[in-house]
Each structure stands twice: as structure tokens, then as C-alpha cells.
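What you see is the complex with one protein chain gone and the rest in place.
For clarity, chains are labelled A, B, C and D in written order, and residue numbers in each chain start from 1.
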Amino acid sequence: GCGGSQTTKTVQQKGDLSSKLTEVMQAEQPEKNPDLAKSRKDTLIIGVNTPDGVLNPLYADSDYDNRINTVIFDYLLGKDPQGQPVPGVAEKWEVSADGLEYTFHLRKNAAFHDGSPVTAEDVAFSYYILSDSSYDGPADVFSYFIKGCKAYHDGKATTIEGIQIIDPYTIKFVLEKPNASVIYSFTEYFSPILSKAYYGKDYKQGNTEGIKKLHRAPMGSGPYKFVQYKEGIETILTANESYWRGKPKIKNVIYKATNENTRIQMLSSGEIDLDEVTVNARNVAQLKSAGFLTIQMHPTNGYGYIAMNIANPMFSDRKVRQALAYGLNRKQVVDAVYEGYADVSNEPESKVGWAFNPDVNPYEYNLEKAARMLDEAGWIKGADGIREKDGRKFIIHFTASSPNPVNDALIPVAKQNYEQLGIQFVPEQMEFNGVVRKQKSGEAEMFFMAWGLNTDPDSTTIFKTRGTQNYLHYSNAKVDALLEKGLATTNLAERKQVYQELYKELNEDLPYIFMYQRRDMYPINARVKGISISPYRNFTYDLWQAELL
Amino acid sequence: MREPLVEVENLKKYFPIVKGVFSKTVGYVKAVDDVSFTIRKGETLGLVGESGCGKSTLGRTILRLLDKTAGKVFFQGQDLYSYKKEQLRKLRPKLQIIFQDPYSSLNPRMTVENIIGEALLDHGLVPKNEVRDKVLEAIQACGLASYHSKRYPHEFSGGQRQRIGIARALILNPEFIVADEPVSALDVSIQSQIINMLGDLQQQHGFSYLFISHDLSVVKHISHRVGVMYVGSLVEMATKEELYSHPAHPYTKALLSAVPIPDPAVKRQRILLHGDTPNPSNPPPGCKFHTRCAYVTPRCKEEVPAYREIAKDHFVACHVI
Amino acid sequence: MEAKVEVRVQSNPACKQEQAVSPGRLVWNRLRKNKLAVSGLVILLAIAVVSVAGPWCSPYTMESMDFSSRLTGPSGAHLLGTDHLGRDVFTRLMYAGRISLTIGIVAVLIEVIIGGGLGAVAGFYGGKVDGLIMRVVDIFLCLPFLPLLIVLGAILSDFKVSPQYRIYMVMLILGLVAWPVICRVVRGQILSLREQEFMQATEAVGLKDRRKIFHHLLPNTFPAIIVAATLGIGSAILTESALSFLGLGVMPPTASWGNMIQVVNDLYSIQHYSWLWIPPGVCILLTVMAINLFGDGLRDALDPKLKK
Amino acid sequence: MRQYIIRRVLQMIPVLFGVSIILYTLFTMAPGDVVTNMVQSNPKMSIEKQEQLRHLYHLDEPQIVQYGYWALGAIQGDFGDSYKYKQPVGKVMNSYIWNSFYLGLASLVAAVLCAIPIGVLSATRQYSGFDYFFTVVAMVGISIPSFFMTMLLIKWLAIDLPIFPVGGMITTGSSATGFAKFIDVIYHMALPFFVLTFMEVAMFMRYTRTSMLEVIRQDYIRTARAKGLGEKVVIYKHAMKNALIPIITLLGISLPVLFAGAIITETIFSWPGIGPVTLLAVNNRDYPLLMGINMLLAVLTLVGNLLADVAYALADPRIRLK
Partner (left out) sequence: MAENLVEFKNVKTYFFTEEGTVKAVDDVSFTIQKGQTLGVVGESGCGKSVAAMSLLRLIPNPPGQIIDGQIVFEGKNVLDLSEEEMRSIRGNDISVIFQEPMTSLNPVFTIGEQIGEVLILHQNMSPAAATQKAVEILKLVGIPRAEEIVNCYPHELSGGMRQRAMIAMAVACNPKLLIADEPTTALDVTIQAQILDLMRGLKEQLNSAIMLITHDLGVIAEMADYVVVMYCGKVVEAAPVRELFAQPLHPYTTGLLESKPAIHQDTERLYSIPGQVPNPLNLPADCHFSPRCGKACAKCQEQEPPLITVSENHRVACWLYGEGNIS
């Protein structure tokens, strides 16, 4: 019976935004730029959620730390807006035909901030740290299948067999088995190039203590040099004049710690030039009204979903899962929370991802259909109006993390919708870790959560039978086969086909009720030019070429 | 002479003074230090002494409301300290106490009836349904009206409260009552009511009293024999006639002469003592009174005087006599 | 000789008819004269009545949503407007009131049972038992309040607590964290009561231990407990609201004043949707203040020093 | 006196031991651990990797063994590295705690300075309009939830009348030093300072008033008046000196509060204090950091109590510490 008139309209106006990689709303009144910002001629201030201060990409666990790290350090490869690898410190690379050998040729003009050149030794060094038994950072080097990492970790070898330094500017990685997604890892945070001379002074196999001591004194080869870190306040960087891509145009960059309450005000007052702001109608309106803020918006590389414990007899039937999807007014929930800045999603892929399959069942809200499907599945309404089957009542215990705005909206709506369907919906809210724990132990019947996606579409851990993140016992032979095939296929066009087929199957089999894909929003002061953000490439990649007007 | 009811032998009560990291006992307040005497049936023994000299402590230790440090207390020939807890509880009704402070000695949240009657109930001395009658009887015997029984202590004046306290003791038919300064918190005009009442009750029921007071005239009025305490020890004890007419100990003499006499026509030579009462945790060596005594001899400063009988029933602890 | 106790009973007829004034009555008489305490009581009763009875008079329920009127300001249909799911804020406020008041009261009951019991045991038996209990109290008083609550809130999630009972667990937690305060109060009271002559009197007449504790000691600690408990209700409500504000107390869709405010978490909403957060804030403030005023008055009324 | 202090310090040991056991048990009882958290931001982390990390942090051992590792280190003064900040716990705390301390100290000092005169006047004019007014103000201060007050202030003083910044500690990129920096910090501190001060002022005010009322009933105040002393001397010399002695206790209790950081207020105002760090550490299950912070607070609580008792004894000639 619900479903607003006004809201729906606004949503439709913005509807097509999602098909583009990035939507830019240009500042309408750049002249309103406050003096505070204008007077800052050579300094860019970026708002960022309070970082942890782990200024080493090997160890940083927080995305916000990495927004700083990415400009201090360099990676073998860069990314284009689609997230595809482009030359970075490696000016070119080759992949062997069997997909097992990756050879990189480093450019000769890349140098660390202390002036020493970047060599193959330095590239290899990171992988030694990642493989070390005392390494306690978040990166999982073994998932790359590089030969010999495990042996080094277990102390059975003193070198990593699969990392071969051909000459000071050439390095070769040998894999144990083909891994189509490994190429992306050379563009990511976890494979930075660390100066072996600087970080490796005290390093011995099995002891990385010396590296940890340098978390607050990072030294890389990126466009900016570290100056100072003030806990909870700001991080100050300055341009690396001898950056191999060229001298950065902005002399100073400061990362200022902000939070949900402060960032919009700071953007509007000109105190900061750029930040990521939660997207919703209120925030957009407020940012727009400032006039001098250009808003860049793109679909988040991730999606929200409702997971069900497939081992539970209630959910083991695909028909029931589909009925539950039809029977939930997902749009209402999504609109209530994101006010038009998120779309209902139906597959585990970003709308702008290369593997996205536009041709899947949208599961439009349809109570009658849902009811019919439940009847067909054998869940019949009992005397008390609740469906039952084999003497079992259809009562869903929903585990929700709190505080979480999606749950706040989802719970009342689901409760209402499912009660109309004759399903009792019992929400149970708890702290986030509690949900994770219940999910892992398999206790959870149903819960809402969101996944972030990588550039590579592989989702083996999540959907493959006994995948490491497949806590809810989903198992589908077809899915398993497609996932394996996807990893083994290196040709992009072929891969695309595999994944589209996979998504079709997942959409039909519905291990998850897919909820939404929302947007990320980056307001940027109009005086900053040259930054373009995409779902796969945040602002840090452009910082070296950004300019202040 | 009647048979002894309570016999106290070399009773000592020390309160430890704890100090230090491991709560070590570093000394003792010798509140009662080697006291012996006898109270006979139907007799009132008066006990006088300055504030803090250990009168209350003595009274309570005799009743085993406090634990003794040493010595013996016999009640009807039985050592009170040999009783087990439950036995003692059963014996309690025979041994009663009337407190000095009529305010803090009554539970403010109980009605008078409960205060007086609960011990009867708890001991099962009378059937439940008769408790109330008993209480009313006791209340009336103590000069209160029966309608008072439903009230709370705060609705009574000091004198009336003291009567409640007396009724509480009386109803158990005790044989021995320690009256711990029962009138010192009361107004002059009420004091005599209570003193008379205690006297009357003794005559009716044959109670024995240990009557503690610092008021020598009150003690004289009510007691048969009187003991004088100084810093934890008895310094003199005699029948009241003997003590008030022939005080032997210099302290008793000073005490008697210091009592103001409510008659402006009488002017006496007063013995003025110098200095203050010594601290019971650190009493002077020898005779404890030597620091204030006018007749002090070198011996007094070293040797503790023996507590001896100088005339029939007249005991004194002094070297000079 | 048959001596009669010669005391003339003062016959005051006016006295006789007067009902016995119990100590409780006396306190009430004194309390009545304290303007602030009375206004506290009135506010509290008003909030309680509206919270308990109000929802029946409301056309909405705590969870009824109306997406056509989301985030509308106060109007005739919605006295305090609607929230982002189109629920009536006023109705939710009343439901939340029930929860907050229940939480306050139950948490304090738990506090009193644990704290009072242990305090009484510690005070009465003294010695080793006392030492042990007091060390435990020391330990509890050293535990950091908010982090502890947050962790306990998280642990809660791990127990198989049915969501309906979750708020009872929140109550339990609040009680578990706050009992040492009451424990100290009760113990202190009992220690001083033990020195009172009326307790010596109970020993002198040979009462059993049980009677000493239940008829003499505990009733006399009631005033102190009542004051501590009254003020405890206020702080329990405050604590719950803080927990809910952090998302760890009462979980939505069950409304609590704290989680109603928590929904408002950005500047824009603070500025433009003030009907969402100011009313619950004011409710907490008023309730806790009313309780504190009343508790303060109660303390004064129970304070024997003011009797003079 | 020295003996007393030694004894009290010795008594702290079992208490701290107990505190650490309870804290550790509770913290580790909470569902999840730091690794679960890391997985969330890195969904592809394999089970092996997770197990490796747990092993490195001893999280795969029974709770008691974990506690043993922690306690052994703690006794030697090594509180471990924060999981989240990847730094020694002491260093992490040191870099945030002083911001909390400045804020806490400023508001405590301000609160005491305001509260004492108001409390004294309230007491001497008991039941006057002044007294009623400030009684109600104090009640508001005691009863208002800190987050609600924070939001009100943000609405009034940072949005509607944009006088103050909504958060932070210094103007970004400001290279001001010395006095200019001080002013900048004060400006940013204003709102959180006001929130904390208001709540503390209320408490101290009530305390002073009660204590003062108690004192002016005393016989020695009558004596002072009977000596012919002026009312001011009676109140501000004879009464105040007695009335303020109990306030010392309150100050002692405030010692841990100075360092604990106001979790909610600091978080909302993004004040870089220890409060938000604590909150995050709980959410991240950063046990070493949590233990570090909370054990420090426990020590400060005990030390604060001891200091209060000692100061009390120094201020009040009647008290002899045993």
C-alpha cells in the first residue's frame, strides 16, 4: 500500500546516472568560494575519516590510511578509470602463455624520496615481508599463488622461488597455477614498492619488528613525501620534486581528520577541499547549495545483500528464496535510506563493472506472486496465519548489525511485508562483530550485510562450495564450475562471458537477496582541477597532476 | 548477706590499636584493666568514674556483649564465657541492659509494641497470642499508656523512651540489669522519675543492678555499694555509707568534693585536681592516678598499688593509705 | 512492700485519637513541603501516565510506517512529525518512555538486590567476608564504565537472547555495572547501625541473627537504599540512552529515547529535522531531572539532621 | 603517613590484578576479534591467512593463556602493540591522551572555579530565587545526556549561528605557533569545553552547596559570629575552609576522568582525544590497546582515591591517616 509519489519521481530523474562510470555535478557558483580556501594557494586539504596512522601500505588495514599511503608509495602498475592495469613503475610487462609467468620491466627514472633508485630488489622486498612468518598485516600473499611464498613463510627456504630478479630493472613472478586476478594485485595497496635499504635495515627472516617502527616515518617513491603526522588531527605531505611522472603541481597536501558531523561544514566553509560524503538527498542538497563544490558521484564498487542460511530447511528451496525476494519491497527500503542515490541490485556485480549482466530477473515487488510461490513450495498458511511446512512454522530470525541505517529501514519494512506473506519476521539487532560471529558459526538464519568488490570479479571465496567466506553453506555445481573457469581464463572477452553466465545463475538461484548498489560521493572544491574519480580509482591516483586555480 | 549473683574476676578488656602496612596491632586501649568485684542478689552496685574510664565497656563485657580479653565472669556460679553462642542466647533474658542514650537505643522503624515484645516472640517465652497482653502490662508497669504501644519511638520524649527501654528489659524477667547511665541524657525533672522507677522495680522484682553513672549523687541515692573507677581500674569500692562518709582514695575524695551541691548556703573546701585524665592507651606507670594526685610518693610512680580491703567491705588501691 | 510505680500518665485526649505517625508518613509530610521535589514527582507521574496510557489513544503504533509522509514536520496529524520511515514520532516517544522507565526501574531493582544483599552480608558479618566483598567492589569501581557497557552490550549479542528479551538484558547489564554503589551505601549504613545501641540491644535480649538482619538492620537501611535507588533510576535511564545512542542499548525498531536520537547523525538532520531529536532529548532530560529533583528532596526529607 | 601510602599502594596490586582479569575476560568474551574485523575490509582473506594472524596474536590460544601472555608482558612494562595502530600501546595512548587531558583539565578548572562561588552563594541564600535558579540549572546539568547537549550546541552555536566550528582541534594547515596556536585550539575547544564544563559545574555546585549547608549549621560558625566577625569572614574564611574539604574527594575522583576522555563528546566533536580511540578499540577488538587504556584508568582511579585521601588528611587537621 505504500510507495511514495514524490520520492519516486526524484529517483527516476536521477535513474540513468547509474549507467555512467562517473557523474559530475559542476559547481554552479565557483565565485562563492570562500577566502579561506582561495587564500590557500599551494596547499590542498583533503578530508578523511580519522586514520589509524599505519603509514605503510603493507600493514595499513584502513582504507583511510591507504588514501595517504597511495600518494607516498608507488606500485608496479597503475590503473585506468575502469580499473584495468596500465604501466606504473613497470613501464611494460609480459605474461607467459600458460599464465604462470609475469615479467616486469622497471623504468630507470623512478627513485625513492631519499634519491636512491627503485630496483627489482625493492619490488621483491615487499613480497618477502608479506611472506614472512612474523608479518601481521592484512594482506594475504598466498592467494596470489606465487611459487615459494609458503616455503619462505614456513622457514623451509631462505628465498622465494617464484620471485626472480633478472637484472636490477627486471623482475619475474612465477605462479603455481594460473590466476587471472593476480594482475590486479600489482595495482593494489598490498604490493607497494618499499625501499629495501630503508625498510630492510633490520629485517631478518622471521623478524619484521624493524619495519613496524617506521610506520610513522614512511618513505616511498610516490608523488608526495611525508612530512608530519598529528594523531587524530592531520597528516602533512609535500611534493616529491623528482617524481618520475613529473613534479606534482600542488606543493602541499594535508589530510585532515573529519567525521560525518564535521565534513560538510568544513567543505562549505572552505576549510577542506575534498572529502567523501555519505550520499543522500539531504547531503547533496546541502553541498549543492554551497555553490562552489563540484560533486563527483559514482556507483560504489560493492553491493548490499540479505544472506540466508541455505542449510536451513526454510531457505534450502530456491523457490522460497525467490519468493522472499519478490515479497520484499526492496525499493522502498533503498529509497528510504539513500533517497534516490542507490539502486536495487540483482546480482553480485557493480553496474559499471565490465562483467555486469544487464539481463537478469529484477524481482519486482509482487506480493501475490510471492505468496503463490510459497504455496507451490509447500509452505501453507496455518490457522494462525503463519505458513508452515512439515510441522515447521515459517519464522525468520533476522540478525542485524546496529547502528546501521539500512537495517533501521529494512527491519520495519521486511516485518510488514513478510507478515503479509504469512511469515513471522523476528529481527535481532546486535553489534557488528556479533553478526559476523553468528554468520560464521552458521547460527544466523538471515542477515543483512554488504560486500565491497575488487576490480576483478572473482568471487570464489563467497559463492564456491566451501569457499572461505561461504559461511551459509551455499553450494551449486554450476556456480562452482563457472568460478573455476573464470579464474583460469585470462582472455578478457571470454572471461566476461563466463561471469555473465555466473551472474545469471546466481540471480536465478539467489543465494542472496541482492539489495542495492549505492553511490559514492566526492565533493571537490571548484578551485581544484584535474581530479577524476571512478569506482576503481579514487582521487589519489590523480593527485600528482591536480592543480589549484 | 545474700548470695552472690555476678562475680567478676580480674576482668580485662583491651581494644587493639591497629596500624601499619599489615594492620599490625601496635598497642591497646586498656578500657578495662583487671577489675574484680561481686554483685549480690537484689543488690545495686553503683559504678562511678569520669567519662572514658571504661564503665560502659565493663558493663558490656560483663554481659558478654563485648568479648573479654582476660578474666572471668560468673553468673549464678557459671562462667558466662563458657557458654556456647546458642546457650548464651537462651540465657540472655536473664541478663539485661538499659542504655544511656534513649534515642539511639530504640529502633526508629519499629513500633513500641514490637520493640518490647519481639524478644518474647523470638525466645518463645509466651504463646504468640499473649505477647500483646504481656507488652501492655510491661508498658503500664513502666508508666506509659496502652495506646502508646502502636507508636514509633520518634513520637516520644526522652524520658518516655527510656521507659520503653526499661520495659524491653523488664518484660524478660531478668535477674541482673546493667543500667548504663540510664538518666544522664534526660532532663533534670525527668531523671528522678526514672530513678524512682528503677528503685521500685527492684523492690518488686528483686533485680540486681550494676548502675553506671558519673553523677555521684544519683549513684549514692540508688546504690547499696559503690565502686569508683579510674582509667580502666577500680580504685575504691565500699558500701555507700562508708564510701561517702570515709572516702579513702585521694581520687574518690577529689571526686566527692567536686560535686556541686545545690545549696548556696554550703561552702566547702574543694580539692582541685590538676591536669587531665590520662589516655587509656598509654596510662602512666605505677598508680595511674599519680599524675594528678596531691599525695604522690616516688613509690606511686613505679609500683601498681594493690587492691586491698582496708575495712570490712571497703577496698582501696592506694599506696598512701 | 508493694510499691506502686507512681507516675501519672499524662492524659491528653487529643493525643490518644491521633493515629500513630509512622516514620514513612513523617518523611512524606516533609517531602510534600519541598516544592522542587513535588514538581519532580508531578513531572515524573505525568511522563509515566502519558507513556503508559498514551499509546492506546494514538492512532499509530510504534512500528506503523507511512512512506507517503516521511520526515514531515509537526502537524495536526502527527503532533511531533514523522521520521524517515514515516512513523509517528510522538507515538514512538511514548513507547520509548515505557521502555526507558521500565529499564530504569528494573535496572535499579537488580542493583538493589545485588548491591543491597552483598552490602548487608559484608556489613553484618564483617571480617574476611567483608574484606572480600569490598575488594570486589573496589575492582568494580575501577572498571571503566562506558567501555565496559559497550563490551557487555556486544557480549549480549552473542548470547542467544531472544530480541524481545534483549531490553531485559540491557537492564541486567546496567544493574550489574551499578550495584557496587548501592553495596557501599548499604554496607556503610549497616556498619554504623551495628554501632547503634539498638543493635546492641538486640544482642542483649538474645534475638536470632535472622531477626536482627531482617527486622532491624535492613529496614533501617531502606531510606538510604531508596534515595540511592531513586537517583539510580535517573542514571540508568541516562546510561541506557547513551548506550542506545552508541547503538548498543535498546535495538530498533523498538523505540528508546536514546536510539530515536541516534537516527539523527548528520548536520543536515540536526539542523532541519529537529523534531526527530529534540523531543526525545527533552524527554530524557525531563525524566531524569524529575527523578533527580525527587530523589534530592527525598534525601533531604530522610536526613535526620534536618529534623531539628 | 608514608606507611599509610605504602599500604594503600600494596593494596592496589590485588585490585589491579582482579581488574585486569575481569577486563581481559570481558573483552575477549565479546564476539569476534581483530581478525574478523580485518576480514570485513578484505573479504578475500583466506582462512589460512586468518589463522596465521590469530596465531601471531595468540588469539588461537585459550583465554587464560592469552591473558598470561598479556600479564607477563604487562608486569615487565610491555603492554604490547596495538593491533589497529601497529604501535606500542603506550605510544598510541601518549599521542591521544594529552588532548583529552587538556580538554578535561580546562573544563575541570573552569567548573570548579564557577561552581564553588555559586554553590557557596546558593547555600548562604538557601531557598532564595538565586538558589532555586541554580539548583534547577545544576539539575539540568546533571540530567542532560551529553550527546543531546552536544547536538543542541552544534545546532545553536555551530549551525544556526555559526560562531564555533563543529569539530576538530586546530584549523587545518595552520602553521600558527605559540599564542596564535593556543587561541586556535581554544576556539576549537569551545563547544566540547562548554559541554563538559556545564556537566561538571553542576556536580561540583551541588556538592559545594550541600557541603556548605552542612557546615553553616555547625556550632563553630555560631562561635565565629559570636566573636563579632563580619558575615564575609564567617562565610569565606570559617565556613569555606571546612566546606571545601569534601570537594577534595571529588577532585580525586576526577583524576581518571581527566584522562579517560569524554567518549561521546569527543567523538561527536572529532576531538582527537582518547575517547574515540577507546570506542574504536572496542569495536575493533584491539585487546592490547583496550587493556592499556583501561588499566591506566584503573590505576588512575586508585591513585586518585589515594590522592584524595592524602589531600583530605593534609587539608583537614582532624584526620590522622592510619
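Just so it is clear, a contact is a pair of C-beta atoms (placed from the backbone, for glycine too) under 8 Å apart; a residue touches a chain by one contact, two chains touch by 3 or more.
Values in this document were obtained by computation on a predicted structure and should not be read as measured data.
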item: Residue touching the undisplayed chain, where the options are B:I62, B:L216, B:M237 or B:C300; value: B:L216
item: Residue among D:N242, D:S270, D:N283 or D:T301 that touches the chain left out of view; value: D:N242
item: Residues belonging to chain B that touch the chain removed from view; value: 50-51, 157, 159-160, 187-193, 195-196, 199, 214, 216-218, 220-221, 244, 254-266, 270, 272-277
item: Chain D residues that touch the omitted chain in the full complex; value: 218-220, 222-230, 238, 241-242, 245, 315-318
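What we mean here is this: only the chains that are shown with their structure count from here on.
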item: Chain pair, B-C or A-D, that carries the greater number of C-beta contacts; value: A-D
item: Separation of chain A from chain B, taking each centre as the mean of its C-alpha atoms, in whole Å; value: 87
item: Chain centre separation (chain B, chain C; CA means) in Å; value: 47
item: Between chain A and chain D, centroid-to-centroid distance (C-alpha), Å; value: 38
item: Chain B residues counted as touching two or more neighbouring chains; value: none
item: Set of chain C residues in contact with two or more other chains; value: 154, 157-158, 246, 267
item: Chain C residues within the chain A interface of the complex; value: 63, 65-68, 70, 84-87, 153-154, 156-158, 161-163, 166, 246-248, 251-253, 259, 262-263, 265-269, 272
item: Sites on chain A touched by chain D in the complex; value: 40, 43, 45, 50, 52-54, 59, 61-63, 133-134, 136-140, 142-143, 153, 212, 215-216, 230-234, 236, 252, 254, 256-259, 261-262, 265-266, 271-272, 431-434, 436-438, 440, 451-452, 454, 461-462, 468-469
item: Residue ranges of chain C in contact with chain D within the complex; value: 36, 135-136, 138-139, 141-144, 146-148, 150-152, 154-155, 157-158, 234, 238, 241-242, 245-246, 258, 261, 264, 267, 270-271, 274, 277-278, 281, 284-285, 288-289, 291-293, 296, 305
